[in-house]
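One protein chain omitted, others in place.
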Amino acid sequence: MARNITIREAIREAFDQEMERDPTVILMGEDIVGGTGSPGEDDAWGGAMGIYKGLFGKYGNRLLDTPLSESAFIGAAIGAATCGMRPVAELMFIDFLGVCFDQIYNQAAKFRYMFGGKAETPVVIRTMYGAGISAASQHSQTLTPIFTHIPGIKVVCPSTPYDAKGLMIQSIRDNDPVIFCEHKNTYSIVGDVPEELYTIPFAEANIVHEGDDVTIVSYGLMAHRAVEAAKQLAKDGVECEVIDLRTLSPIDMETVIESVENTGKLVVVDEANPRCSIASDISATVAQQAFKALKAPIEMVTSPHTPVPFSPDLEKFYIPSTEKIINSVQKTLSN
Amino acid sequence: MARNITIREAIREAFDQEMERDPTVILMGEDIVGGTGSPGEDDAWGGAMGIYKGLFGKYGNRLLDTPLSESAFIGAAIGAATCGMRPVAELMFIDFLGVCFDQIYNQAAKFRYMFGGKAETPVVIRTMYGAGISAASQHSQTLTPIFTHIPGIKVVCPSTPYDAKGLMIQSIRDNDPVIFCEHKNTYSIVGDVPEELYTIPFAEANIVHEGDDVTIVSYGLMAHRAVEAAKQLAKDGVECEVIDLRTLSPIDMETVIESVENTGKLVVVDEANPRCSIASDISATVAQQAFKALKAPIEMVTSPHTPVPFSPDLEKFYIPSTEKIINSVQKTLSN
Amino acid sequence: MNDNPVPLSRDELLRAYRMMKTIREFEERVHVEFATGDLPGFVHLYAGEEASGAGIMMNLRKDDNISSTHRGHGHCIAKGVEVKGMVAELYGRSNGTCHGKGGSMHIADLDMGMMGANGILGAGAPLACGAALASKYKKDGSVGVSFLGDGASNAGNFLESLNLAAVWEIPAIFVVENNGYAQSTSRDYAVAVDSYVDRASGFGMPGVTVDGTDFFAVHEAAGEMINRARKGGGPSLLECNMIRFYGHFEGDAQTYRGLGEVEEIRKNRDCLKKFIQQVTHAEALTHSDLDGIDQEISVLINEAFDEAQNAPRPTEADLLTDVYISY
Partner (left out) sequence: MNDNPVPLSRDELLRAYRMMKTIREFEERVHVEFATGDLPGFVHLYAGEEASGAGIMMNLRKDDNISSTHRGHGHCIAKGVEVKGMVAELYGRSNGTCHGKGGSMHIADLDMGMMGANGILGAGAPLACGAALASKYKKDGSVGVSFLGDGASNAGNFLESLNLAAVWEIPAIFVVENNGYAQSTSRDYAVAVDSYVDRASGFGMPGVTVDGTDFFAVHEAAGEMINRARKGGGPSLLECNMIRFYGHFEGDAQTYRGLGEVEEIRKNRDCLKKFIQQVTHAEALTHSDLDGIDQEISVLINEAFDEAQNAPRPTEADLLTDVYISY
C-alpha cells in the first residue's frame, strides 16, 4: 500500500527496512546519531537533516557517529565494504568531497578494475547537494559532474519520494560504490510511496511529462522546474517531453536519444556549473549520436561559471529558473 | 635568441628567470629539492622529474621540500599567495588531487568571489598527468575536466617547450590560481625557445595544422597525436585544421567556432575519461553555438570509461591513438 | 605567571572589554534577528567564547594574519573587521564586507589580516601556515594564527598542518577552541586524546591548555606563544576550554545538551562576567568605565542593524563579477 510521505521519510524507510532485512547494513556519519557520549538525548540529531531519527533506538551501534574525519570514516566504510559489510556513509554536504575524494575515486571506484575484477565494494555514500538556502559557496554546490566523470562509481540523484526509496534500496544492494545525491531543497517533497521494499534499476530514466515539440532533460530538483516549465509552455500549446534521468552514471541515454529523435530539439537543465557538466555531457552525446535528428542548436540551462553567491538576491539569479528553461525552449523553437 | 630545448628545460628556465626577477616567487613540493636533511647531495632529486635541479644552489630556501602532506603544503602555498607571495606548489601527480582538492576548489578558487572581489590568490599548482608509462590506475589519470569544471581556477596544458615557458611565466604572474598540467610523456619534447622572458596569454588557442575539411581540437600530448593524424590524412588529400587549446579554462572557443564554421566537421581528442570531459564540453558548446555550420555528427576520441590499466598491452589500447583519430576524421567525412 | 591579576594597561583593558562586549552584543542581536526569519543562511554564534578571541587578538598586530572557522564573527570583530560591514554581509547586502557574496561563513578582510571564516572544517590551518611562511620570507615578525574547534581538531588538513608548521619552523599558532561539542557530538566521544598538549607533542610542538573563559589566562598563554613565534621560536598549540551559549547554529534544538547545562554556564562560566569581576575587583576599571563603552556599543550595533536592513541589495549584474581577476 502506498502512502503520501516525504523524501526524508522515504530515505529513512529504505534504511529501516534494509537494516531489518540485512544485518550487514550499517550507517555512519557525523551526527547521524548525534549526541553519542553527550549528556542529552541519545539520538539528538539523527543526522543534519534528521533522516536517521529513530533508527538508533532500533539498531543501536549499527549507526555510528564519527569524528570530523571524512577521509578516515568514508575510507573505513569502503574498507568494510570489501570485508563483507554494506555500509552507508554520509558526506554531509557534497561540497566536502575535497577532504575525502581520494578514498572515493582512487580507492572505491578503482578497486574492481585494478584488482582484475576480484573486488566488490558495496558502499553507498549519501550526500546533499545544491543551492537555494543561502548556504553560500562552500555548502551549495552541485558537483555531480565530478563524480560522473569517474569510471567505477555510480551516481544517483532522486527527485521524488518514490524514487528516493527505490533507488536507495537499489544502491544499498548494488555491489558497486554509489554516490547518492539528494538536493537539499527536495526533502519535504511528498509523494506516493509503497510500504513494501522495492528497487528501481539504475539507468532507467523517467519520462515525467510527455510531448513532441522539445525534449527537456534534467535530474534532481531541476526536474521539477523542468516539469513546471513544461506545464506553463503547454498552455501556449508547446508540448515538451521532460526526462528525469534519476541516475547520472550509469545513464539512460537511449531514452534521451529516442526522445530527441522524435522532437528534434533538446534543452538540458543542470544546476551544476556549465563547464564539463552533466548538461555538456548529454549535449555532446546527442550531438554525436542523434545529430541527424537535431533541428536546432542544443540549449543548456545551467548555473553561471561562478561560485554560489550567499545573498538570496543573487542566489535567485544563480539557480536555473523555470523562466530560464521556458526561454531556452522558446529559443529552440524559434530556430 | 631561441635554442632547441626540452619542455623540462623550458619550465626550469621559466622558474629560474622569474625567481631572479621577482623575489616573491617561491617553489615547494615533495622532493623538489630532495635530500634536505639527508647525508647525501643537497638537491639530490630536484623534483620527481628533475625539473628543479640546480635551482636550490641559486635560490636556497626559496625552494622548500615538504612533508608528504598535500593538503597542508598546497593550502600553505594558497595562504602565502594571499599574503604577498607568488608560490608554485607541486602536486607530483594529478592523481593525488583527492588528498588536497578542498584547498584548491573550495579555498583558492573561491576566495575572490566569496570575499566580494577583494582577494588575489596568485598561486600556481604544477602537476603531471596522463597515461603511457605503465604507472597504473592511480598515477596515470588526466582529470583535467575536474579542474575545468570549477569556476575560479585556470587550467593550463602546454604541449611544446615554447608554450611551456611562456605559459608558466604567465601562470606565475597571473593573479588567479592556476593549475599547470604537464603530460608526463612530453618532458623530452624539444623545440625552439627564446632565451628572454615572454608570456603567452591565456585563452589563445594555437592552430598547429591548417586545413578546410575537418576541425580537430585537442591539448597536451594529444595535440601531437592530432597533428600526426592530420599529416597522415593530408597524404590522402584530407586537410585537417588542428587546434591546440593550450588553456582549458579560460578557453578560446572563438578559434574553435570559427574553424568549425569553416569546416563544418569536428573531432575532439581528449585523453580524459569521456563523461563530463573536455571533449564533451567542447562538443556541447559547438552544438550550441555553431550548430548551423555542423555538417556531420561531432566525433569524440577519448579514453574509455574505465580506470587506466597497468599492462602496457592494455594501456596501448586505452590511450587515444593517431589511428583512432584518423578513423574518427574519416567517419565525419563519410557523413 | 604574572603576579598582577590584570596585567594590562588601562587602555588595553578598555580595548579588550570593548572587543568582547562588541562581540557579545553583536551575537545576541544576531540571535534575535535570526529568529525573525530576516537573516538568511547558516549562522553560528560565538557568544560565550569571547575571551578566547579577545585574549589572542589583543596580542596581535594588524599585519598578523588569522584564519577562522564557521564560527567566525568573534574573530572578525576582535581582529578589527568593521562591524557595520559585517552586519550588512550577514544580510547579504552589497555594502557588506564581501558585497553580500560571502555571508556569515565567509567574512574575510585581508587588509585587516583576517583570512576568512571558513565553511570547511580544518581548512584554515594550512592557510595560516601560508601566512606564517610568508612572514618568514618577508622577515616582518608577523605570525599566522589558525582557529579551530574541537571537532576540526580531528580533520586531516589540521593534523597535517601541525607537522608542516613544525618541520618548516614557521611562526604559526594553532588555537583549538574546545567548546565540548562538534555540532551535537561530544568532544569526549570524538577526540581520542584527553589533552591537546599530547596531540601537540605528537607533532613536536609545545602545547598549553587554558581556561578559555578567562581572558587573562588566554592572553598570557597566547602572548608567550606569539612572542616566541615572532622571534623564530616556531609553532605551538593553544587549547582554550570554553563553552558556547547557543546551539551549534541558530535553529539547533540542542537536545544533546544536559538539562540545565546552558543555564549553568550562562550563570557560572560567562567569560564577560568573569572579566568584569576581575577588572573591577582589581580596581583596574570601574563600572562606569564599562557603562560608557556599553553605551557606545549599543549605539553601534543598533546603527549597524538599522543600516544593514535598509542597505541596497546586489543586482543580477553582480552575479558574474569577481570570479577571476582577469579571464
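All chains are identified by letter, namely A, B and C, in their written order; residue positions are counted from 1 within each chain.
Here, contacts are C-beta pairs under 8 Å (C-beta built on N, C-alpha and C of every residue); 3 or more make two chains touch, one makes a residue touch a chain.
This one's a predicted model, so the numbers in the text were calculated from it and none came from an experiment.
Counting contacts over the entire complex, the absent chain touches A, B, C.
Residue in contact with the omitted chain (choice from C:111, C:194, C:264 or C:306): C:194.
In the complete complex, the hidden chain is touched by one of B:62, B:86, B:139 or B:183, namely B:139. When the whole complex is considered, the residue among B:113, B:129 or B:318 that touches the unshown chain is B:318.
If you put the missing chain back, the residues of subunit B touching it would be 30-31, 34-41, 44-45, 48, 65-72, 95-96, 98-99, 133-139, 304-307, 309-314, 317-318.
Looking at subunit C, the residues touching the absent chain are 154-157, 159-160, 162-164, 166-167, 189-194, 198-205.
Interface with the hidden chain, as seen from subunit A, comprises residues 23-24, 26, 62, 64, 66-67, 69, 71-85, 87, 102-103, 106-107, 111-120, 151-152, 154, 174-176, 202-203, 250.
Rule of thumb we're sticking to: only the chains that are shown with their structure count from here on.
Chain centres here are C-alpha means, and the one lying farthest from subunit A is C. Once the centre of each chain is set as its mean CA position, subunit A and subunit B turn out to be 31 Å apart. Centre-to-centre spacing of subunit A and subunit C amounts to 36 Å, using the average Cα coordinate of each chain. Annotation: 40 Å between the Cα-based centres of subunit B and subunit C.
Under the contact definition stated at the top, the residues of subunit B that touch 2 or more other chains are 71, 102-103, 106, 113-114, 151-152. Across the assembly, subunit C contributes residues 98, 100-102, 106, 118-120, 123, 156-157, 322-323 that each touch 2 or more other chains.
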